[in-house]
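One chain of protein is taken out of this complex; the other chains stay put.
Showing chain A:
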Amino acid sequence: MSFRKVAVPLVAMVIFLALWELLVWANGWPNYIMASPSDLPAAYSRFWELFLVMGWQTLWRTVVGLLLAIAFGVLIGMIMGFSRTMRDALYPLLVGFNAIPKATVVPIVALLFVGAHDFNTILIAFMISFFPIAVSVSIGLSTLEPEYRDILRSLGASQSTIFWKIALPKTLPEFFGALKVAVTLAFIGTNLMEIVSPHGRGLGALFDSGKTNSDYPLMFAVLIALAFLGIVLYYVVVALEKVFAGWAERQPT
């Protein structure tokens, strides 16, 4: 990685923090209206242990929810991609399910499985994020040009060989595009549940406790920590994409 690739985003981040600080300072906002970046180190150093524990909880539940979403989304996507009838049958259901704002589902799930906090959180992260994966896989498979199938099929290859050798790799770029959306969605799902459910855990619960104690710097510190985790998750997906679907990247000419 070149120096430029690291330096440019870092400088952008510093400028952003400086503008934020300036905005708060210029308006003379007290920190119960808007905390400024200079309030954050104090919040982190006071609660660093909590941040690590809660951050880890948020992270693993998001990842587990996302993995389930990948497994289920790919399965549904394959079913819809290979069968016209199943696509016609499932698509409206999926669209309807996806259209329900998940914020309304969160309290229902929280009440339905009271106490099963890990399960609830993972469930919401999963429900909110499998849709783009299912759609991208099904579109990728159903738009595969027939000639691609035919070059293998004319040699007597089985459906599963065609899937592994051609259909799956060919769908990977779309899959990763969807995964980038899904990872952000799963993260939102996790946090919704953590904030809403009573006696929750994770960064969402830490945020909630900041709210009940009117600890505004803590709330902002959680926001920044969430942003950091979000960035890490996103770039993990980007790195995986480079490894598995790097061939789809256009060479700069």
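Just so it is clear, contacts are C-beta pairs under 8 Å (C-beta built on N, C-alpha and C of every residue); 3 or more make two chains touch, one makes a residue touch a chain; residues count from 1.
One rule holds in what follows: contacts and distances are computed from a predicted model.
**Student:** Hey, which one's the missing chain according to UniProt: "ATP-binding cassette domain-containing protein", "Non-ribosomal peptide synthetase", "2-hydroxy-acid oxidase" or "Electron transfer flavoprotein subunit beta"?
**Tutor:** From the listed options "ATP-binding cassette domain-containing protein", "Non-ribosomal peptide synthetase", "2-hydroxy-acid oxidase" or "Electron transfer flavoprotein subunit beta", the omitted chain resolves to "ATP-binding cassette domain-containing protein".
**Student:** For the chain not shown, which residue from A:M34, A:I139 or A:I166 touches it across the whole complex?
**Tutor:** Looking across A:M34, A:I139 or A:I166, the contact with the absent chain belongs to A:I166.
**Student:** Out of A:W20, A:W60, A:Y91 or A:Y148, which is the one that touches the chain we can't see?
**Tutor:** That would be A:Y148, which touches the missing chain.
**Student:** Can you list, in ascending order, the chain A residues touching the missing chain?
**Tutor:** For chain A, the residues touching the absent chain are 145, 147-148, 150-157, 161, 165-166, 169-170, 172, 245, 247-248, 250-251.
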